[in-house]
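What follows is a short report on a single structure.
The complex appears here minus one protein chain, its other protein chains still in place.
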């Protein structure tokens, strides 16, 4: 399963980066975690914003990560497709290969529960 | 006011495009409207997703448009800054000049009520 | 063959998306097909424009798709390399890894006739 | 007229760059001219490819330049709107503010004959 | 002078953002400052890296900022043009409108001493 393999590699390399990187590396990684915390905007919608951003910027690694998080937050299939439509219309047909992968990863993430 | 001038030019040129463009032009414009309608995801969060996407893709025209819509949907200042943080962390310091403009347009949009 | 595998996965996931997606998903997919139809600009040049856009935006999935279509439309090797030069000069050396793949896929597409 | 002002600034700064820049600067500028010359692909379609690339990459300066060149090559209004549709569908709604400007510049370029 | 106006607007809006934004906003702004500090890589080359990144990402606000910093660090005209060549070759002709502005801002920054 592509998503599982990605997740394991991600964990392993993140550890290496946090071990080897300097103070600012660690601070950026912390910040990248903090901005998605519950606040005035519920965490679920923050993760959905992260997913839209990842699709329009066409980053498969980021798409995988935020899909796992969205599934954790309980995103429904209807919400997922409405989100894909926004990303697809904003980002254009150039996002379609990534939309296809997103659909595949969404299925995997719902089975996998990382 | 920069936002007001943008809006008037936008209206005028959109009319011209819809008058002169062909069937597919009109269909894309319709779709670009439809995907933000209320659904499984409330319209307010859809507009916020549109704004995050506009910031990470660094498009000032799109930022102005979605800020007007977010203000219409009643976004609060707390929500606005949480959204900016997500966009800034995802998109990096390269978004900061656009974040600055977003802050200025947000102020204008709240006064203007387009 | 990389191109063949891409095409099969593409077909399968497109079907899934059109089955599961909503009305707007279907409309975008239709539009993405319609704009390349013969018109004032011959279809061959439209597909070539799609290929240039895919290279400068550095989307391998889109590059594969438009190469198949360009080959279907009878693009010659001379035309193909002139097109690559435009994409490479507009998009810079950052496109070169994608240019390399394009050259490989072009060969495959000419043998494969999808 | 926005296009006229752009063109004059462009000429002046290009001269400065070619005067002050080194050998490689000059070579890149030469190459950027050469790849649009008539060849297996007629120059008109090459300029149209340059325009599509400029729109999906959302570069207003490049859009202005290629519109002037497309008008010089005799592009019709029908061709122009078909081209815009391709760029808009590939690049998404994020291109719309640039599409609006393209429509304005097209009008100016047809009157101006730079 | 364009650069001077940019700088004043920048200062004013940064203050507003740091006053109104939350903890994470402040942390990102601090980090964006910290990573350019002298270290294993001399600060001058860090600012030059920031400028190359700003040009290939085509962000005029960021280009202005890093040009001011590079001039502060004593960048010479020869170094500046070698840097422009790298950015232009990596990012392609789509960067040329930004290269033209960079040349103009470089002149302004050397006179202005912000």
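In this document, chain identifiers A, B, C, D and E correspond to the written order of the chains, with residue numbering beginning at 1 in each.
Just so we're on the same page, a residue touches a chain if its C-beta (ideal position, glycine included) is under 8 Å from a C-beta of that chain, and two chains touch if they have at least 3 such contacts.
Computed from a prediction, not measured in an experiment: that's the story for all the values here.
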item	value
Contacts of the hidden chain among displayed chains	A, B, C, D, E
Candidates C:32, C:47 or C:82 - the one touching the absent chain	C:82
Touching the absent chain when the full complex is considered, from E:3, E:89 or E:103	E:89
Residue numbers in chain E that touch the chain omitted from display	31-32, 35-36, 39-41, 45-46, 48-50, 52-54, 56-57, 62, 76, 78-79, 82-83, 85-87, 89-91
Chain not shown, touching residues in chain C	58, 77-78, 81-82, 84-85, 88-89, 93-94, 96-100, 103-104
On chain A, residues whose C-beta touches the chain left out of the figure	9-10, 13-14, 16-17, 20-22, 24-25, 28, 32, 53-54, 57, 59-62
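Keep in mind that, in the parts below, only the chains that are shown with their structure count from here on.
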item	value
Higher-contact pair (C-beta pairs counted), C-E versus B-E	B-E
From chain D, the most remote chain by mean C-alpha position	A
Most remote chain, CA-based centroid, reference being chain C	E
Averaged-CA centre spacing for the pair chain D and chain C, given as whole angstrom	22
Centre-of-Cα separation between chain D and chain B, whole angstrom	26
Chain E residues counted as touching two or more neighbouring chains	24, 28, 88-89, 93-94
